[in-house]
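Mind having a look at this structure? Questions to follow.
Complex shown without one protein chain; remaining protein chains in place.
Letters A, B and C name the chains as they come in the text, with residue numbers starting at 1 for each one.
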Amino acid sequence: MSNSGPGRHFLQIPGPTNLPERVKRALSRPTIDHRGPDWARLTLRILEQLKQVFQTSGPVIVYPSSGSGAWEAAMVNTLSAGDRVLFGSNGQFSSNWQKVAAGVGLTVEELQGDWRCPIDMAALENRLAEDRGREIRALALVHNETSTGVVNDVAGARAALDRTGHDALLMVDVVSSLGAMAYKHEEWGVDVTIAGSQKGLMTPPGLGFNAPSPKALAASSSAGMPRSYWNWEPVMAFNRDGFYPYTPATNLLYGLDVALSLLLEEGLPQVFARHARLAEATRRAVRGWGLDVFCRDAKAYSSALTAVTMPAGYNPDVLRQVILERFDMSLGTGLGQVKGKVFRIGHLGDMNDLMLAGTLCGVEMGLAACDVPHVSGGVSEALAFLAKDP
Amino acid sequence: MSNSGPGRHFLQIPGPTNLPERVKRALSRPTIDHRGPDWARLTLRILEQLKQVFQTSGPVIVYPSSGSGAWEAAMVNTLSAGDRVLFGSNGQFSSNWQKVAAGVGLTVEELQGDWRCPIDMAALENRLAEDRGREIRALALVHNETSTGVVNDVAGARAALDRTGHDALLMVDVVSSLGAMAYKHEEWGVDVTIAGSQKGLMTPPGLGFNAPSPKALAASSSAGMPRSYWNWEPVMAFNRDGFYPYTPATNLLYGLDVALSLLLEEGLPQVFARHARLAEATRRAVRGWGLDVFCRDAKAYSSALTAVTMPAGYNPDVLRQVILERFDMSLGTGLGQVKGKVFRIGHLGDMNDLMLAGTLCGVEMGLAACDVPHVSGGVSEALAFLAKDP
Amino acid sequence: MSNSGPGRHFLQIPGPTNLPERVKRALSRPTIDHRGPDWARLTLRILEQLKQVFQTSGPVIVYPSSGSGAWEAAMVNTLSAGDRVLFGSNGQFSSNWQKVAAGVGLTVEELQGDWRCPIDMAALENRLAEDRGREIRALALVHNETSTGVVNDVAGARAALDRTGHDALLMVDVVSSLGAMAYKHEEWGVDVTIAGSQKGLMTPPGLGFNAPSPKALAASSSAGMPRSYWNWEPVMAFNRDGFYPYTPATNLLYGLDVALSLLLEEGLPQVFARHARLAEATRRAVRGWGLDVFCRDAKAYSSALTAVTMPAGYNPDVLRQVILERFDMSLGTGLGQVKGKVFRIGHLGDMNDLMLAGTLCGVEMGLAACDVPHVSGGVSEALAFLAKDP
Partner (left out) sequence: MSNSGPGRHFLQIPGPTNLPERVKRALSRPTIDHRGPDWARLTLRILEQLKQVFQTSGPVIVYPSSGSGAWEAAMVNTLSAGDRVLFGSNGQFSSNWQKVAAGVGLTVEELQGDWRCPIDMAALENRLAEDRGREIRALALVHNETSTGVVNDVAGARAALDRTGHDALLMVDVVSSLGAMAYKHEEWGVDVTIAGSQKGLMTPPGLGFNAPSPKALAASSSAGMPRSYWNWEPVMAFNRDGFYPYTPATNLLYGLDVALSLLLEEGLPQVFARHARLAEATRRAVRGWGLDVFCRDAKAYSSALTAVTMPAGYNPDVLRQVILERFDMSLGTGLGQVKGKVFRIGHLGDMNDLMLAGTLCGVEMGLAACDVPHVSGGVSEALAFLAKDP
């Protein structure tokens, strides 16, 4: 089913990511009564673990949905039709999110950024300062741009809001950073954090998350759009006893429960250090090949994925196709304005050194097989880095 | 996790239902690239199988959502804010659906029905006929009321619309009938069929479905509410090539693929006959105990579940609790206006004679253990029926 | 694969038995290095748990083998070619074991017993007393005869040996009693206990066990037959550090580890009480049908299975075939001298009340479907018993 050849498929897109064996087994547990006592215990444990992973003392709301559903949820709970949302716009997922916002009737404003760089905090602060009428009701930022491997400065955005005394809600997408890179919902003053299950959380796709701040909760009770499925309030009310207002996605939640345990057993600081190390090894390989890491700002490098700029005149999707057929590895394509210009290596989730090494070998062999101009030996650079004491 | 005692838990709520072994194993497959060729093949096969199960030649849209999400999807795609929807109202799931409709800004009108009977088709026709201004934009009916075990007459509703020349969209919830009882989306002239994965489809909860008619599709392109996640159009567009506009719930779809194959391998007529037989055996047991089947109309008996009226003065939830603790079986509680008055026996999905027999034995022992007035031997009635040639 | 129909197959043969869900999942873990540290930890934990289940402070040796292999192992380690072994002979598994003994070159002597009764301890003691030359080197007894549901008196056999001052080794087959009925290797003075994984131990077939006493170990170092695979010594030597002298059956051992944990978590006394209760319910059903429990001696009733005498002129295998085809349940056939005369109901392992209830319903319906003379309502007798407080 999943791939036709012998051996393990290398799933090195930046999500969905490889499932840990324990998560896979948990998915196959029998479904149980979602209104019984065993279920309540499981739910309460999951919600408690989620708080630790989101770094919040407040609630985390879980939806049976994709991450894009969680974007919609964040907005329809807190904003009203026509409200202006300022998007830090430096990647495809920011663009996608803007479409969702427009789709539900919000006014979208883009703070254009260079896709190869994080959103400029000075420019952001200027725009907020200009907004004397406080028309901007929310500021939306993607923490880790899955399309580019560029990390935006969430704490900086909070500071910009604070310095300008702007009351816009700060909404942050951590779909591809949560569980891979340090993220602090509460400390960084985020009002709604939006996540999905299928990347750093090492669970299959199908669960979306919202973590609201007290300010966001207050907004949701006084404002918001007509809503039912996404409505935070009944979910939080039922969650208090360990239940949901609808039938929850039992088996995905079995998987999530195990995946959260794995993260917390390893320890979040260690999880983040592991990802940072794998990412650095990847960048060393890329430079060793004489290729460019798409992200230009070393402070903004992603620990979750690395987008690689393809030499001019060479099609990254031909490379990806050859690598899939010859080496049974899936890499990420270029999206939006970088389609045909980059490919992406996912290195997040249930990953270790040798999985990454195999991945980088697959890229190096693909470059050779496709006659893409490069220096062979990028893998050696990565190995030299990884072989040093961790 | 799923239950503390030895042996298999009897999950006899009317959904989520017992997962077939093959489905459980499919859930544990590795996640793959949702944009790769293997994924496209899987998606196209699932969509083709869904058409057969829904009995439609048109599209079936799959959401990562609960069934309640699919209710919302049906409405926001086809109706506009303030539009009037007439609900056949004879059970809790109709009530729940009405809340969803109100939540997204529609005007809800109830055609009140007796919860123990199907919606009266003459009364429905009268109401439609009265509606000369065609204010009713949609008629919403639950095919099989999961709270009562009463089946509404979908073909009759179509006929009522046709006879009155009413152009309201016919929306039908088949969450607990699809895969358990005959349902014909196209032949019965339904405009939007709404379903979920976790009952007759024998897949864990987490997938919602909409099957739109050409008329519903036309409505969705000219009307509808601000929408993004639920928007049919991009899903259908991506589905043409076997993809989704967001990351699909890969592992649940693995399970669905297998479950649909199981249904089609058994053959839908045989699947429905099996359910009808199990339901008849259950009713014979209930009557054998001297208790009442909650549904008063023999033509409206559900094949998916049987709600049983508790003798006055006895609490069905005490009975359920004892049965859970002593016999490790989950039964359905009474919902809404029948809370404290009925309990529900689910007999749909991956069920056979001996699973039902064990279930009925658990009920009979529970009645005895709780000193609920009853005639012992209801099980014998069921066995006598099942032992005859099928 | 496992059965063609919908729903769960009822596997009610007296072994292999139904696997607990947790055991099934454990089987699917990745295989690991059988010479690495994780493996050693697992092995030592399993061996420790086995001691508790066998009720021994000595070693338990695990073979990749069937139970019949473990019979052979017990004998080739302790006896020499031509040695005389006295078999308590009251069932098919005793006969099978005798064939194994003869096959490896031992002299077999049968103490014939009535298959419907346990071996007569007085007759046994007489035979031992007569054996003044101490030609009998071993006394072999099946604790729970899987072919008949008759339990032999192991402590009685020990007493007979002691009273006659006979030094024969006492060898006991607990293949179908271990984990289902009280068994005390050490307290009862057994010299070699022989078991298999697939019955009360709730693990797939493929593992055989020997638990030797100090006396048996002494015999094995001074006597025994040419042996390699079955040789206890290297296994015990490697086991000290958590390893095996050959590649162990890693995945079956994963399952065994979980199954042993389940037994010990439930508590052995509770496990045995549960089995006794299910067995009593079964016998009440049998008598309720007006049929005979094959075992004539109430003190010798098996908690693991019940053999039922078929009314004269009726073929139990026709009944079993109908029950398999119509009700998807496997029952045990009559073996050896009771072929065509009995069928067997297994009620051991991962079993609970409702699984048994479904099982008994299947038998009652089968009797009806095959027009076997019986009183309907045996199930009701079982339910009346089970419904009382446990």
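Just so it is clear, contacts are C-beta pairs under 8 Å (C-beta built on N, C-alpha and C of every residue); 3 or more make two chains touch, one makes a residue touch a chain.
On a predicted model such as this, the values are computed, not experimentally measured, just so you know.
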Neighbouring shown chains of the undisplayed chain, as defined at the top: A, B, C
Which of these touches the unseen chain: C:G91, C:G179, C:P204 or C:P316? C:P204
Contact with the hidden chain (one of C:K24, C:R116, C:H185 or C:R284): C:K24
From the list A:M171, A:L291, A:M329 or A:V342, pick the residue that touches the absent chain. A:M329
Where the unshown chain meets subunit A, residue by residue: 2, 5-8, 10, 18, 20-21, 28, 262, 266, 271, 274, 326-329, 350-355, 357-359, 361-362, 364-366, 368-369, 376-377, 379-380, 383-384, 386-387, 389-390
Tell me which stretches of subunit B touch the chain missing from the display. 21, 25, 28-30
Name every residue on subunit C in touch with the hidden partner chain. 1-4, 8-9, 11, 13, 15-19, 24-25, 27-36, 38, 42, 63-69, 72, 81, 99-100, 103-105, 196, 198, 204-206, 225-229, 231, 245-252, 254-255, 324, 330, 333
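In this section, only the chains that are shown with their structure count from here on.
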Chain contact topology (line, ring, star, complete or other): complete
Taking shared numbers over all numbers used, above half giving same and below half different, the subunit B and subunit C interface sides are same
Give the label of the chain whose average Cα location is farthest from that of subunit A. C
Please report how many Å separate the Cα centroid of subunit A from that of subunit C, as a whole number. 54
Separation of the C-alpha centres, subunit A versus subunit B, in whole Å, is 34
So, in whole Å, the Cα centroid of subunit B is separated from that of subunit C by 45
Can you pull out the residues of subunit C that are in contact with at least two other chains? 21, 28
